[in-house]
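Let me give you the structure first, and then I'll get to my questions.
Excluded from the complex is one protein chain; the other protein chains are retained at their positions.
Here the chain labels run A, B and C in written order, and each chain numbers its own residues starting at 1.
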Amino acid sequence: MIIVMKAGTPEAEIDKLSQELTTNWGLTPEKIVGRHKVVIGLVGDTVYLDPLQLREMSSWIEEVLRVERPYKRASLEYRQGEPSEVLVSTPAGNVPIGLHHPLTIVAGPCSVENEEMIVETAMRVKAAGAQFLRGGAYKPRTSPYAFQGHGESALGLLAAARKASGLGIITEVMDAADLDAIEEVADVIQIGARNMQNFSLLKKVGARNKPVLLKRGMSATIEEWLMAAEYILAAGNPDVILCERGIRAFDRQYARNTLDLSAIPVLRGLTHLPIMIDPSHGTGWAEYVPSMAMAAIAAGTDSLMIEVHPNPKKALSDGPQSLTPDQFDKLMGELAVIGKVMNRWPKPVPVLA
Amino acid sequence: MIIVMKAGTPEAEIDKLSQELTTNWGLTPEKIVGRHKVVIGLVGDTVYLDPLQLREMSSWIEEVLRVERPYKRASLEYRQGEPSEVLVSTPAGNVPIGLHHPLTIVAGPCSVENEEMIVETAMRVKAAGAQFLRGGAYKPRTSPYAFQGHGESALGLLAAARKASGLGIITEVMDAADLDAIEEVADVIQIGARNMQNFSLLKKVGARNKPVLLKRGMSATIEEWLMAAEYILAAGNPDVILCERGIRAFDRQYARNTLDLSAIPVLRGLTHLPIMIDPSHGTGWAEYVPSMAMAAIAAGTDSLMIEVHPNPKKALSDGPQSLTPDQFDKLMGELAVIGKVMNRWPKPVPVLA
Amino acid sequence: MIIVMKAGTPEAEIDKLSQELTTNWGLTPEKIVGRHKVVIGLVGDTVYLDPLQLREMSSWIEEVLRVERPYKRASLEYRQGEPSEVLVSTPAGNVPIGLHHPLTIVAGPCSVENEEMIVETAMRVKAAGAQFLRGGAYKPRTSPYAFQGHGESALGLLAAARKASGLGIITEVMDAADLDAIEEVADVIQIGARNMQNFSLLKKVGARNKPVLLKRGMSATIEEWLMAAEYILAAGNPDVILCERGIRAFDRQYARNTLDLSAIPVLRGLTHLPIMIDPSHGTGWAEYVPSMAMAAIAAGTDSLMIEVHPNPKKALSDGPQSLTPDQFDKLMGELAVIGKVMNRWPKPVPVLA
Partner (left out) sequence: MIIVMKAGTPEAEIDKLSQELTTNWGLTPEKIVGRHKVVIGLVGDTVYLDPLQLREMSSWIEEVLRVERPYKRASLEYRQGEPSEVLVSTPAGNVPIGLHHPLTIVAGPCSVENEEMIVETAMRVKAAGAQFLRGGAYKPRTSPYAFQGHGESALGLLAAARKASGLGIITEVMDAADLDAIEEVADVIQIGARNMQNFSLLKKVGARNKPVLLKRGMSATIEEWLMAAEYILAAGNPDVILCERGIRAFDRQYARNTLDLSAIPVLRGLTHLPIMIDPSHGTGWAEYVPSMAMAAIAAGTDSLMIEVHPNPKKALSDGPQSLTPDQFDKLMGELAVIGKVMNRWPKPVPVLA
């Protein structure tokens, strides 16, 4: 953090300010005196400081400028530039997600509707090459009158699908009270976009040791998103995957959100955490999913989350953005072409006899 | 809801679709046949329908258009065009908030720091004319390393300030587990912008009978905001106040948020619920607060929420956007001028001897 | 501008950089040496510098931070904190627009349709208290098939209305080739939102000596807007009025734009230029205009631009956001109440016998 003092600031004011920074804020202010201006560099753990707060300390302050990042455990520097992997234990063994591993594919319906549909979907996406099944038991819906998910009973259906398919399970938590039940079936716990800054919930999943999939809030800056991840990391859980799912911009006439694929190279330069892209929510329409999934792989994502439903026309939620299993099969074939030339496509897993 | 069929849709397809709408969706489809096209009007409670879902029902559907509003209890029609009031019980008696009442002024610090500061602030804002004290015990902060509020102990301090001043108390809930403790001291429970779509929490405050202040999410559309209110209303709690606090736009260099004052006339045409404006969060800087508070009154707000701190330079949070008690005194004088000509300024309350 | 060097930057690198800043960029670099870091302050006319460019000069540079404003003639400092006024010569005498003067009211239709309607509108808005008539001869329309304005012939009709009413005329230029013809009738030349960064056009109106009304671009930051004004000022024309007309945010379902009233206090702290607010384009619907016009006055605007059409239902453009003359009469009565308590309402002009 750098404090720029106005030209002509009295020496006494600078001393008083330096004193206060030392005593009240635990910092080592480093005075750098120029011909016209004095600049105070702050040495110490500035991650805990708020530039806005500092600026109020004296009316002689011209500007307070943050040079360092406001997050720490999420930063690339925290691991000396080395990407981290999240190792997820699934019925089929440990699946690593991260830059030095093949692409991880997550697929499944928006919500778990009944046993038949979830097991069928699981078997189909597994056969097509997915490693994880997604499916919501608790659904955040804009309207209180829309289908809210089958709740706890859906968790049992996910368990059945997990057992039948051997896929890992990713499902969303909306209420901390459901965490115990969710943990019994989920291999990865999802925090949805609307709860990205539900700090109570972040702290609670941070206190568990299940991997967490943290979706980006609809209007969250990259920095706010990393700060949300920092909440989980700081609470003790090191296994966070960042999932971009479309941001809110000014045009929602065609694509319902704006999928920010530049988040991939931006995050690579800032954080060690693995990256997932969700082109289904990211665009809102099934017809746009294939080209955005292709693009995500070419841009270097570590994983993809794609909505698949056995009968999108009858889906209780998000039908318009779901692929059918047949469309998903076809897409996986196309993704494999790009994935292979990017050296990120999974080798075929030997089937257990 | 209106379904426009493509030109040339076979009669049989329309019959099949009508059948399905009746059987599976409980609607009365009304076929309106033109020379080139058929349009199906849907009679019934379309508030529970998703146009996106309907569109998937047949490939002969050209467009599904929602004509009605997707909320019901929050709509102006629900009360036949009559604005509602929220009557809040406070130590000084019942305070009504709504269009047919004088302006309600809420003031106080971002967070409760200690007994002296909160009691002092309460006495000062009360003397200046406020009816409510705001103050956070639980604080949603972007950084996990920033001051998170004093939590439960701060609730005790709010109780002390309430007793000393007679002001009503508004404080934020971040975790449903704290609701019991908060209810003991709060006269109005606040849902913060970041939790506007924390649907679990909305349902839980909806099941209580304390009035709820629902802040608009940073990128929430007017409709999403009213749908969030609908969650509370549908859960049985009729006392919801809508608070605009700045939306996120593309320019945050000066004002940190964009205060959307046009929400006032827009909401008036859509909902009966009372309206509050928060120019402190809405702009992020104390120097912009007075003119935006003036504007809010002129635009017809029912209440204002303004941050006041005895010493903003030392505030543990949101110092830059807080007024000093002296600045607040001065502002109240200016607001009174506008409030009076708008016929919304409170009559002086006779002081108890 | 401040250049922060990375810790451990070799002395030679700093010397080389300083040399380059002096020789190639004409600056006086001021080295300020701290214990860990060196910071280089740049003295000189940094208004001409691009921080992005500087950052490329050495890989040892950690950050380049702009402290000063990138505009100069538009800045409040340029006039030592004193607001400027724009004095417009009209048939009824000179009308000053600015902070130390009564509110200026501009009213009239979106486009000039025929002589009768423009003269009638002029007489009505004049009678209601307006000083200027707005009306488009050349119309920027999203669709090439929409009415594009009557062009040059409409200028003649504006001249007739000017003569009949004594009002000043404000009309938009879309093409520099029309400037001569426009100058003959217009007292203020308008640059529309879509042309705010049409730099060729800005230079050309900057070379004339008619006052210019510069509308804010739909997604222009405050700084970009002031830089656009700087183009006109730098070209020699000191008479620029800034007009906020709604920015583009994520929700256009009800208000069609988001009127950014906080621009008023923000601009007051940055620039000496007079401010106008256009609540008609700013909201897009006539029903929202009155409360936003009230708010604009309370927030301290210097002038208002309001669309008025004798028969909005038949308007060739922008009907939905136009008031009828009767509605405008009523609104002026309401505005007077606020205007008077703000000490900004014009004294009644003695009518010539």
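Operating definition for what follows: a residue touches a chain if its C-beta (ideal position, glycine included) is under 8 Å from a C-beta of that chain, and two chains touch if they have at least 3 such contacts.
In this text the structure is predicted, and so the values were computed from the model without any measurement.
Asks: For the chain that's been dropped from view, list the shown partners it touches.
Replies: Its contacts among the visible chains are A, B, C.
Asks: Please pick, from C:V33, C:M57 or C:A164, the residue that touches the omitted chain in the full complex.
Replies: Looking across C:V33, C:M57 or C:A164, the contact with the absent chain belongs to C:M57.
Asks: Using the definition of touch stated at the top, determine which of C:E115, C:E183, C:E224 or C:E287 touches the missing chain.
Replies: Candidates C:E115, C:E183, C:E224 or C:E287; residue touching the omitted chain: C:E224.
Asks: If you put the missing chain back, which residues of chain C would it touch?
Replies: 47-48, 50, 52-53, 55-57, 70-71, 140-146, 148, 174-177, 194-195, 197-200, 203, 218-219, 224, 227, 230-231, 234-235, 248, 312-313, 315, 319-320
Asks: Contacts of chain B with the missing chain: which residues?
Replies: Against the missing chain, chain B presents residues 2, 4, 30-39, 41, 43, 62-63, 65, 67, 219, 248-250, 252.
Asks: Since one chain has been left out of the picture, which residues of chain A touch it in the full complex?
Replies: Residue positions of chain A that touch the missing chain: 219, 221-223, 247, 249-251, 253-255, 258-262, 264-266, 269-270, 282-283, 287-288, 290-292, 294-300, 337-338, 341.
Following the convention adopted for this analysis, only the chains that are shown with their structure count from here on.
Asks: Looking at CA centres, what chain is most distant from chain B?
Replies: Centroid comparison gives C as the farthest chain from chain B.
Asks: Quick check for you: after a Cα superposition of chain B on chain C, what is the rotation angle, between 0 and 180°, in steps of 5?
Replies: Result for this pair is 180 degrees.
Asks: For chain A and chain C, what's the span in angstrom between their mean Cα positions?
Replies: 41
Asks: Going by the contact rule already set, what residues in chain A reach two or more other chains?
Replies: In chain A, residues 219, 248 touch at least two other chains, as defined above.
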